[in-house]
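With one protein chain withheld, the remaining protein chains of the complex are depicted in position.
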Amino acid sequence: MTKLLEIRDLHKRYGATEVLKGVDCDMAKGDVVCVIGSSGSGKTTMLRCINMLEEFQGGTIRINDEEIGYETVGGMRRRKREREIARQRLLTGMAFQQFNLFPHLTALDNVTLGLIKVKKLSRAEARTIAERWLERVGLLARKDHYPGQLSGGQQQRVAIARAIAMNPLLMLFDEVTSALDPELVNEVLQVIKDLARDGMSMLIVTHEMRFAYEVANRVIFMNQGRIGEEGDPREMFVTPKTERLAEFLKTSTFR
Amino acid sequence: MTKLLEIRDLHKRYGATEVLKGVDCDMAKGDVVCVIGSSGSGKTTMLRCINMLEEFQGGTIRINDEEIGYETVGGMRRRKREREIARQRLLTGMAFQQFNLFPHLTALDNVTLGLIKVKKLSRAEARTIAERWLERVGLLARKDHYPGQLSGGQQQRVAIARAIAMNPLLMLFDEVTSALDPELVNEVLQVIKDLARDGMSMLIVTHEMRFAYEVANRVIFMNQGRIGEEGDPREMFVTPKTERLAEFLKTSTFR
Amino acid sequence: QPAKSKLDDVLSRGRLVLGTGSTNAPWHFKGADGKLQGFDIDMGRVIAKALFGDPEKIEFVTQSSDARIPNITTGKVDITCQFMTVTGERAQQVAFTIPYYREGVGLMLKANGSYADYAALKAAGSSVTISVLQNVYAESMVHAALPQAKVDQYESVDLIYQALESGRADAAATDQSSIAWFMTQNPGRYKDAGYGWNPQSYSCAVARGDQDWLNFVNTALHEAMTGVEFDFYAASFKKWFGVDLAPPQIGIPVEFK
Amino acid sequence: MELGPFLNELWIVRYILLEGLWRTVSISLLAIVAGSLLGVLVGLALTYGALPLRWLMRGYTDFIRGTPVLVLVLASYYMLSTIGLQLNPFEAGVLALAVFCSSHVGEMLRGALQAIPRGQTEAAKVIGLTFHQAFIYVLAPQAIRHVLPTWVNTAAEMVKASTLLSIIGVGELLLTTQEIISRTFMSLPFYFFAGALYFVVNYGIERFGKYVERRTTIPS
Partner (left out) sequence: MGYTLNFDAVWRSFDRLLAGLGLSLMLAIVAIAIGCVIGLVVAFALRSPSGLLRRPAGLYVTVIRNTPILVLVLFTYFALPQLGVRLDKINSFIATLAIYSGAYLAEVFRAGLIAVPPGLREAGLAIGLTEMQIRTSITLPVMLRNVLPALSSTFISLFKDTSLAAAIAVPELTFEARKINVETFRVVETWIVASCLYVATCTVLAALMRRIERRLAILR
């Protein structure tokens, strides 16, 4: 079985400080992997590297056996061309902590924009797809609302619909609930759970331990730019092997 | 024993919609009361009325037997004078969800401003008091940082120090952790717990059920502008009497 | 008791407040020393001398040409001497003194330009552009001499000349006195097209309704042109216009002619 | 355009030009300072005033901002004298510019004050500051940082507008230049030279604004 995602020895520096110090990670199709870890441990950075929103200095990322972002020509590693990277970004979909909906477009237009401009679908086709996804996230009735007229939870659900409508192989979620009021968290988590049930492959950075426990078939604990521990949440959360994870879990139980 | 806080039949309208529909509440000195309830139930509004940040249309609020905000002259209820209200606001201290630190002042100056301008202390006296409180919240080392240079949790702790330094009889906390990244929540809750241990009277709006459970000697459940249920958290959380509270507690367990 | 005249005000004040411009040679402009000079200024001196026996007792108020009449009607100045053309419409707003100069419009060409003289300009019809000072009647004024010429109107005299110099205009039309002055300042570069038209009189102006004051100024000017101060007037005329005036005829008053 | 005669003339009129420059600078400075002070009052009225006052000020700013500065200058010189207020051209001109400046500053300040989160006012109230104190210690310092860039633009506009005082005979830099030109007839070189002087003044204001901006940025 070919791997969906394969990260090998990923290194990432900002100037002099090394943020990712050799990360390895594999995912098969249908996997739901949750990434946990304390602030600044590099979770966001890893996700952003997969989507080529950040450059990285060492290691390789492959999706469906295709190398992402870089190529080696005559022994020299170099960045792929912008157009190629734009195409590769479509292999993954990403949802951000801050939603980042386009404020001047309605919910529907937020979703159709990529379908029309990137996938070159007709307006009608794009609309059909967008409406299907908005329905899935429970927002069909609000499709003509602007982001400013939607609650945080609703905005986040539109953002997820926007990403998924592009039909990615792998969805990346970066703390999609942490900018939300507590009441609104569940509606977004429920959407993600539904996607998991449908077999969508997902890599999810989250602070919601209970959610990770329920939805993930594997959990990765990031610690200071490395993978500290990984495994089945049912084991990891109950009997952490490392001191660091045990400590991290202790401070997290408050919520 | 005279009551610290006495709210009787508090009514508050925004235009035509009634947000508080007759709230009664008593607190004695040293009480730590947590207010829970779903979004829009009027928790924030109640706190803001106590501090006269909102006008209210009916009922009375008394602190240490002194009527807050309004007086009745010749049978007519009318707002007290601004200067008088400013003085009464000092009976309570308030910490907000959004911290509201003054961005152009250092942590120290945020705390000393009120001491110097309102309490008319000398610069040196104000400084001593401010440093004592910054130390209490663990931020003495950061006293010369500007809010923009502090993490959310640190900002919130400065905001609490700023309020408490004014030596209020009653501290009001309005969801002081809900704008914080999950990691930073604990440091703020710890500060509040310490204050509780010292006997500070506090009225705390919160979504952190576990925290409410641990720190409150009484919990008030607000429901649609009324007090739905109140009592000891150890009883209320385990055997809620009303359907509404049972439901509310169910959706809150995710975190 | 009769209303007090401006004349009394000025006398008791001890100096004349004179409105004039500062940007139009040879009428009123500043010398290299920054002091106002020119023919208008000399007329002011004539009046000051008549008032105080001292031509220097003047406080100048420099004003743009738009401000000439408002400054009189709002009492900011006692009198304005600023190459002011006498017209009926203006005479309804201010009282004009007797004229102290009679002017016509002339055309100035570049010495080595493509048009030799007035006849050549006229023959070229609509292909010539004339630069002229801003004025409602500027167009009809130019068309009286050159019926088909295009007319460009500028805010100040120097810009008229600049338009000619930079080739934006083929000829500049303005007061003959100004042209003459400009040509003496820039010898050999320009020439007069040899045609003059559109006569007009220049007078000083005072507020209406003060006959005493008007009489006084008139008397001063009159005696400068025909009487005791003629030498001063003639010297000034020679200085700014380069023309020697014949002395007034002895024995018979000019009014008698 | 020969340089020699121009430089020669420039040398002759150096003091006269300097005087014009000085007058331009002092007109602008006075107008900016007075206008800004007045503008603060306008801005306060626009933001916190009672409704009738707010409407009045809205009318004031809209009317003044829409009127050509030239008209303000003429009005302040002539109209005020008809109601008995005799100002000399310099005073009248500075007054007109200050009024113009105040309408812009007022608007800017309103925008800046409204952009400050409401929580700031509330936090100030909660620690017992009166409105007056809250404005001085909390709102104004934040508003100033917000206003600074546009304020610099307005200051530059005041320098530009100071040229209009030549209409009522104030010998500022432009009129001085025109006077020199009317004697020497060297239009372009002197206009460009004046342009360069104006550039220096405006550039100075711009640098000053940037400097203050840097000095007052809130560290983050």
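Before moving on, here are some points about what is shown:
Letters A, B, C and D name the chains as they come in the text, with residue numbers starting at 1 for each one.
Just so we're on the same page, a contact is a pair of C-beta atoms (placed from the backbone, for glycine too) under 8 Å apart; a residue touches a chain by one contact, two chains touch by 3 or more.
Given the structure is predicted, the values throughout are model-derived calculations rather than measurements.
The missing chain, though absent from the view, touches A, C, D when the full complex is examined. Among D:7, D:33, D:53 or D:71, the one in contact with the hidden chain is D:71.
Set against the missing chain, the residues A:114, A:153, A:182 or A:233 yield one that touches it, A:114.
Residue-wise, the contact with the chain that is not shown comes from D:194, picked out of D:95, D:109, D:175 or D:194. In the complete complex, the hidden chain is touched by one of C:73, C:185, C:200 or C:218, namely C:73. Only one residue in the set C:65, C:97 or C:203 touches the chain that does not appear here, and it is C:65. When you scan C:114, C:127 or C:166 for touch with the missing chain, the hit is C:166.
By the touch rule set out above, chain A reaches the unshown chain at residues 51-53, 82-83, 86-87, 89-90, 92-94, 96, 98, 100-104, 113-114, 117-118, 145-149, 159, 162-163, 166. In the full complex, chain D touches the omitted chain through residues 1, 62-63, 65-71, 74-75, 78-79, 81-82, 107, 111, 149, 156-157, 160, 163, 174, 187-188, 191-192, 194-195, 198-199, 202-203, 206. What chain C contributes to its contact with the hidden chain is residues 65-70, 73-75, 87, 89-90, 93-94, 131, 133-138, 152-155, 159, 162-163, 166-168, 209.
Here is the rule we go by: only the chains that are shown with their structure count from here on.
Of all the chains shown, the one with its CA centroid nearest the global CA centroid is D. A centroid comparison over C-alpha atoms places A as the chain most distant from chain D. Between the Cα centres of chain A and chain D there is a gap of 53 Å. Separating the CA-averaged centres of chain C and chain D is a span of 37 Å. The touch graph of these protein chains is an open line.
Remark: the chains found to touch one another pair up as A-B, B-D, C-D.
Put simply, chain A touches chain B in their complex at residues 38-39, 178, 181-183, 185-186, 189, 207-208, 210-211, 251-252, 254-255.
Considering their complex, residues 12-13, 15-16, 19, 74, 78, 81-82, 89, 166-169, 171, 175, 178-183, 185, 187-188 of chain D touch chain C. Note for the complex: chain B touches chain D at residues 51, 53, 82-83, 86-87, 89-90, 92-94, 96, 98, 100-104, 113-114, 117-119, 145-149, 159, 162-163, 166.
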